[in-house]
Structures are given as C-alpha cells and as structure tokens.
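Shown below is the structure under consideration.
Of the protein chains in this complex, one is absent; all others appear in place.
After this line comes chain A, so read on.
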Amino acid sequence: MNPIIEVKNFTKKYGNFTAVNDISFNVEEGSIFAFLGPNGAGKSTTINTLCTIFEKTSGTLLIDGKDVTKQKSDVRSTIGVVFQDSTLDTKMTIEENLKMHCVFYNIHKKEVEERIQFVLKLVDLLEERKKLVGALSGGMKRRVEIARGLIHYPKVLFLDEPTTGLDPQTRAHIWEYIIKLQKERNITIFLTTHYMEEAEICGKIAIMDGGVIVAHDTPYALKKKYTKDKAYITTKNEEELEKLLLQFELDYTKKDGYYKVEAENLEGLLKVLSEHKENITNLEIKKGTFNDVFLEITGKKIREEA
C-alpha cells in the first residue's frame, strides 16, 4: 500500500517550548488512522500543520506527495477538514453552505448540484437541504460538516474529534458514514478521538504524549502488548483459592469479596480453576480494553488533566 501521508522528523517549537519533538509516521492510502493522546500532547499541532494552518519548525510533511508548507494550495484541494468546533455559516442554509464551499474549491457549476445530492444522501440530510444551519441539532451540524468536507472529493479527510459531544446513537451513525466512506470511495481518514472504543475500529493507531509518538500499531497489537486479560473469581473457600494462586505464581488482588487474577499465565489459571471448580461461585474473564492501553501508556497525564 502506498503511504498518502508521510511525516518525517517533524518538529514544532513555540519559543522555547517544544510542542512536537521529531516525530515520523506514515498513513496508508484508504485506511482509517486514529491519533490519540492526552490534551497538550501535540496532536492538534500536528493536525493543524498537516492541514496547512500552522508552520512547521523543521521536518518534512507530505500529503499525496505534496509538501504541506510549500504547496499549500495543492494540499488544500486534496484534503477535507472537519474541525472540532463547527465552522459552518449558521445564517445560511445547508445548501448555501455547500455551494459556498464549492466556490472556494473551484468546482465547476455543472457538477455542484450532483455533488450536493451525493454528499447529502450519504449523511441522510437530503430532505433538510433548505434548512438554516443555525436551526439544526449538534449531530446534524456535524453531518453537514462531514458532507461539506467531502464535496470536493478529497483524498484525505481529517476529522478532529468527530463524535465529541454527540449522543451514542448519533455517534454510531457518524461512524457508519465514516466506514462507508472509507470502503466505497477509498478515502483516507485521519481522525482524533477521546472515545477509546472508537479507536478500535481504526486500522492503525498512533498515541502521542509529550510531543512524541509513544506507540504506533494496529489496535490488536497494541492491546496485546499493553493489556492483560483478568479473571474475576468468587469462591466459597478463600483459603484454598489463595493457596492455589500462590502455588501457580499468579498475581491477584482481593476486593469486595472477589479475587482479581492476572490471566497472563493462562495455563496456570486453568489449572487453578479446574482444581478449585467445586468451590467457585462466580467466574468472569475480562478482556483488556483500549482504555487500559491508553492508561498504561499515558495514564498519569490523563488523570492530571481530567
């Protein structure tokens, strides 16, 4: 697969403060790429530089082979951007917002109507096209923005926290649109999110902290590396269970009447369970979540900021 976004040794400094420190990564064409990290990790700086808004201090950033600081106009035509805060013109209708966007992106007049139909159908807003944006709900506005971000057929779509502040149903819908897009039009999607379960849908994930990329892999690989499955056991005979756990060298903590056992040594755990099966009153095995991955890697910072 070809990389559509190439970042090499990118550094951004504000005076003496280094926001992003010598990061490098590639994003494959047609993939969904998630950028995670606590606030102030350098995510926004990186995205804003990729979107041609910020200037870099050093390094190379290419989108579709074009330099984001030297060929701004070319890059701008190649990308679609949906910012975290709305950038719609609230005094105008959905249709007028889209038309204005087409003017900015130099889309031929003959194609405009067809494209409006296409993108509005994609986000289920065809019926509402004459409505004023100011009168729409938060979820609808976000859908309008996604539609607008797509109308010039970008190769890369940047989504900065596309589902923040939306209800679970709308979030699920937005994700449907995103996945549909990626599949049907082979658009590369570069997004940031705070919802860890959303990050798992993505093909690749980069986690940033303190201006550097601390982890970069598939969600599965990250989970395998940073989380452990856990068994939650309640028993009639606590003494015997503790003895068995010690015997098979399994780490555990006792809390509220149940035992939380690290399931890293699966063989040992199975032996404990089979020898203790008459006494077990309840057993639950929990897979590690992406939240665990995130906390494992950046935990301290997130707690401080929250």
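Please note the rule applied: a residue touches a chain if its C-beta (ideal position, glycine included) is under 8 Å from a C-beta of that chain, and two chains touch if they have at least 3 such contacts; residues count from 1.
One rule holds in what follows: contacts and distances are computed from a predicted model.
Q: Assuming one chain is omitted from the figure, identify its UniProt name from "Cytochrome c biogenesis protein ResB", "Transport permease protein", "tRNA N6-adenosine threonylcarbamoyltransferase" or "Formate dehydrogenase".
A: "Transport permease protein"
Q: Just name the one of A:12, A:101 or A:142 that touches the chain not displayed here.
A: Final answer for the missing-chain contact: A:101.
Q: Tell me which residue among A:83, A:153, A:195 or A:232 touches the hidden chain in the full complex.
A: A:83
Q: Based on the whole complex, identify which of A:91, A:121, A:180 or A:236 touches the chain you can't see.
A: A:91
Q: Quickly run down the residues of chain A that touch the omitted chain.
A: Output for chain A: 48, 51-54, 73, 76-77, 79, 81, 83, 85-92, 96, 99-101, 103-106, 148.
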